[in-house]
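Got a structure here, written out as structure tokens. Questions coming.
For this view, one protein chain was removed and the others were kept in their places.
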Amino acid sequence: MRIDLNSDMGESYAAWRMGDDPAMLSIVTSANIACGFHAGDWNVMHETARVARANGVAIGAHPSFNDRDGFGRRVIRGDSMAEIERMVAYQIGAMQAIATMAGHRVTHVKAHGSLGNLINEEDDLALAVGRAIKAVDPGLFYIVMPGRNSERAADKLGLPLAREFFADRTYDDDGQLTSRKRPGAVIHDAAGAARRVLDTLNDRAITTVNGRRIPVGIDTICVHGDTPAAVDMARAVRKALEASGMTLKPFAAAV
Amino acid sequence: MRIDLNSDMGESYAAWRMGDDPAMLSIVTSANIACGFHAGDWNVMHETARVARANGVAIGAHPSFNDRDGFGRRVIRGDSMAEIERMVAYQIGAMQAIATMAGHRVTHVKAHGSLGNLINEEDDLALAVGRAIKAVDPGLFYIVMPGRNSERAADKLGLPLAREFFADRTYDDDGQLTSRKRPGAVIHDAAGAARRVLDTLNDRAITTVNGRRIPVGIDTICVHGDTPAAVDMARAVRKALEASGMTLKPFAAAV
Amino acid sequence: MRIDLNSDMGESYAAWRMGDDPAMLSIVTSANIACGFHAGDWNVMHETARVARANGVAIGAHPSFNDRDGFGRRVIRGDSMAEIERMVAYQIGAMQAIATMAGHRVTHVKAHGSLGNLINEEDDLALAVGRAIKAVDPGLFYIVMPGRNSERAADKLGLPLAREFFADRTYDDDGQLTSRKRPGAVIHDAAGAARRVLDTLNDRAITTVNGRRIPVGIDTICVHGDTPAAVDMARAVRKALEASGMTLKPFAAAV
Partner (left out) sequence: MRIDLNSDMGESYAAWRMGDDPAMLSIVTSANIACGFHAGDWNVMHETARVARANGVAIGAHPSFNDRDGFGRRVIRGDSMAEIERMVAYQIGAMQAIATMAGHRVTHVKAHGSLGNLINEEDDLALAVGRAIKAVDPGLFYIVMPGRNSERAADKLGLPLAREFFADRTYDDDGQLTSRKRPGAVIHDAAGAARRVLDTLNDRAITTVNGRRIPVGIDTICVHGDTPAAVDMARAVRKALEASGMTLKPFAAAV
């Protein structure tokens, strides 16, 4: 069995550093690279793509609202869906050019922050992001949350998709992530996270906070790298997957 | 004989309007579209590309320093040449994606403002812009000033190029534009500009302010559209070219 | 009887122009100057303050969300109230310094765009803006909508306030502006707008779309200047006020 491990990267910006990208690029198989809107810039994008290439890590554009002040985590309302589409396409294209310059190739798109949350809540935004991907390159994978609006949008648009499971988060009965505000919603224990990932893959189902079983296929596991503890968790998840006999490989045959 | 007529466009931004793009898109054969750095945004870029497509006008990326405050006219020093390359590649890629979304295709690149000036003064910047173009797509035309650093850079890199003549500017003996500060450096008379363009094309040479003749091939004529008078001049130049039997066509077989 | 006429100004930015500020500064008695967040920059702010000074027009800071792409009209959620306070204080301070440099003095604050709407809907935002004003200078007038959250916030904080009436908008029974989407919500007829203003002032009450009478004191009338028709309406409102014997004067004794 084959699985992908993805992480957000390239979130440094100008003189500011964030995360330990070199460490994460030795752990994951896919990197979601910030496109200069919530984080990153052409230099950070290039360096991230270059090191990903050297590590055989597939790369994706990680578009967001144009919100550097809020790291793309704020909800910005008022743009039409056509405007959202263009905003996302702009970022994908910028990332493609930088990837090409670094000898690499963008093979997926994952929406960041509040945009990433909203595509699992609202059909119109899920479709807007999907249409942007399709318009730029219909061969790009759309990273989606299984059972939610983003997966339905990718299906409807005929886009290749990768269904994602979050290693460090619990799930509600509707397939959504439990709010971070609820105690226990974020898993801080690396071994526990690794076990949850294995259980979900073996079960072919997510077990929710209420014990409900949601049958899903999972193509990629999301891990984080913003703290040393997060890097340790990513490493633990990778080790557990390998120990259980799985092959870690990008969902897209990128590199 | 065939010639191209180019103009800078897509310089509106957000709630602000600039220039009469619809008028210009009915006159020129190539449009240089601002990429969101000195002007423009994903919406303006899309609309400009869409109308260009509808008018059979070829489009190019019009990258600049990241300088919205200064409309790309300020000189910004301190970036390495590698950083300039990535900055330009980012803009080209963004424009490509938006063009694709609008059913069009980028076929050339023209540097804007102070970046556009500096590539005719400094080899390293001319090469940096050229390398960015080549890295993203070696089939893109580099718009250059004949006899200057940009043309040499394009030649050295083996890029297709389009040599440009400015309809409304006089030239110094070194092939550079006469400084705008010198009286007479900017031509305001539409008929005079049209005549100058024809003379230069027929002569296969630029005649400088001192009467020197610089033999050059010209592939594209630059006209402006920022004022009603500029639009009138563009129209006059087009009419004069047609009246003299020339075919107006993009230098790139784009549309 | 004395009344103030206010208008949003200084909404040009960098190379882009918007509105006819010189015309408006010959009509109104108070100008709300954009602070560089949704529009304006230090140069536009300075020029607007300078011409206001020369015309005896009082000036206010016109803070907004940090949203140039959306002209401050988009709703941005995710900042804490303390963050909103600081964001507003930053803009007021910047405007004060530029005003001082131009020989003028900020005497009021009016929130712009979606921030301006939200302070009439949500107590916490109305208070956040009020606390920002109070922290910077408790003598600054807070422009409020009579009967709504902003007025209550100003009262609670003990801030001087100016109750505003919109010359070109109709009102709902709850004292809110009728949504622009409802037919007739925006008044385009200058004479009609002038009459409405006089009726409201004489009546000491707003008459709503349903004919309900909301008793209010009005300190300032808002007019717009973004189109030639808007400038004409502003002029008509001023003339009608003068003809009815009212004195046009800033609510703050600024100049």
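Each chain carries a letter (A, B and C) given by its place in the written order, and its residues are counted from 1.
Note that in this section a residue touches a chain if its C-beta (ideal position, glycine included) is under 8 Å from a C-beta of that chain, and two chains touch if they have at least 3 such contacts.
In this text the structure is predicted, and so the values were computed from the model without any measurement.
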{"item": "Contacting the left-out chain in the complete assembly, out of C:Met24, C:Ile59, C:Ala132 or C:Ala194", "value": "C:Ala132"}
{"item": "From C:Gln91, C:Thr107 or C:Thr200, residue that would touch the chain that is not displayed", "value": "C:Gln91"}
{"item": "Option touching the unshown chain, where A:Ile3, A:Met18, A:Ala135 or A:Ala236 are the choices", "value": "A:Met18"}
{"item": "Absent-chain contact - pick from B:Ser114, B:Ser150, B:Thr170 or B:Thr200", "value": "B:Ser114"}
{"item": "Sites on chain A contacted by the missing partner chain, in the whole complex", "value": "12-18, 39, 41, 68-71"}
{"item": "Interface residues of chain C (partner: the chain not displayed)", "value": "36, 42-43, 45-46, 83, 85-87, 89-98, 100-101, 132, 135-136"}
{"item": "Touching residues on chain B - with respect to the absent chain", "value": "66-67, 69-70, 73-79, 114"}
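As a convention for this text, only the chains that are shown with their structure count from here on.
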{"item": "Centre-to-centre distance between chain C and chain A (centres being mean Cα positions), rounded to whole Å", "value": "43"}
{"item": "Chain A residues counted as touching two or more neighbouring chains", "value": "none"}
